[in-house]
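The complex appears here without one of its protein chains, the remainder shown in place.
Let's turn to chain A:
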Amino acid sequence: MSKIIVMTSGKGGVGKTTSSAAFATGLALRGFKTVVIDFDVGLRNLDLVMGCERRVVFDFINVINGEAKLNQALIKDKRIENLYILPTSQTRDKDALTREGVEKVLNELSKEFDYILCDSPAGIERGALMSLYFADHAIIVTNPEVSSVRDSDRILGVLNSRSRRAEQGLEPVTQQLLLTRYDPERVERGEMLKVDDVLEILAIPLLGVIPESQAVLRASNVGMPVILDEVSNAGLAYSDAVGRFLGEDIEHRFVTPQKKGLFSRLLRRSA
């Protein structure tokens, strides 16, 4: 039986797709057969971040509508064994997602895969609701910034009331926080919310802290999940988060300012 994870946030632009790509890749790297699904109908982007945009023939909506077989729409990653991408439609609107259709596809995927990762669109409309409805685990992507924290709290409320597990009175969806774009130096200057502040407000366990990093943009430029950039802080932080998700006890890194030596100051290179 596969596990369904939703990567969600409420607010847009906080790093859901970046995190979905990294997390799915991380799970596959550890040997789990993983598929990552783009739920942002009409605004397809996961394919670009994963670097498979030129291999999209059929999509999630085609499969829901019976216009293509699931195997025709699934794209196998060229770098990583066990990793598949199910892209969304660029042309349809979000009404194309029906609960029955999504359930049918998820049921079919769960026969084959260990993990199904749903990349939610922003907002709390149909696409977002469908992406979280069937979830067993939710990863809440949040920036240390007021509007993102508030929207995350809103999405936690939605998970607790409108997911399948909530509606059927099952064990609740597990919720973990992934704090992204964290800048320890700004935190130290009192310009940014601390990890502990966000944890205190949202009151959910911490899965990981991803530091603000130039590696994220570099990785998306070339269509590579940032977790594969093993020298970058962001990549290492994602790798740690995947380990924690799987139950490993890994200490949090990159939450305090790094001491800059003369050498790195001269080079002016930040990982």
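One rule holds for everything that comes next: a residue touches a chain if its C-beta (ideal position, glycine included) is under 8 Å from a C-beta of that chain, and two chains touch if they have at least 3 such contacts; residues count from 1.
Criterion: contacts and distances are computed from a predicted model.
Asks: Using the UniProt record as the reference, specify the protein name of the hidden chain from among "Peptide ABC transporter ATP-binding protein", "Cell division topological specificity factor", "Probable tRNA sulfurtransferase" or "Oligopeptide transport system permease protein".
Replies: In UniProt, the chain excluded from the picture bears the name "Cell division topological specificity factor".
Asks: Looking at A:Asp93, A:Glu125 or A:Glu191, which makes contact with the chain not pictured?
Replies: Counting the whole complex, the residue in contact with the absent chain is A:Glu191.
Asks: Would you mind spotting which of A:Lys3, A:Lys104 or A:Arg154 touches the chain that isn't drawn?
Replies: A:Arg154
Asks: Which listed residue, A:Ala68, A:Ala166, A:Ile201 or A:Val255, touches the chain dropped from view?
Replies: A:Ile201
Asks: For review purposes, identify every residue of chain A that touches the missing chain, sorted by number.
Replies: Residues of chain A in contact with the hidden chain: 145-146, 149-150, 153-154, 157, 187, 189-194, 197, 200-201.
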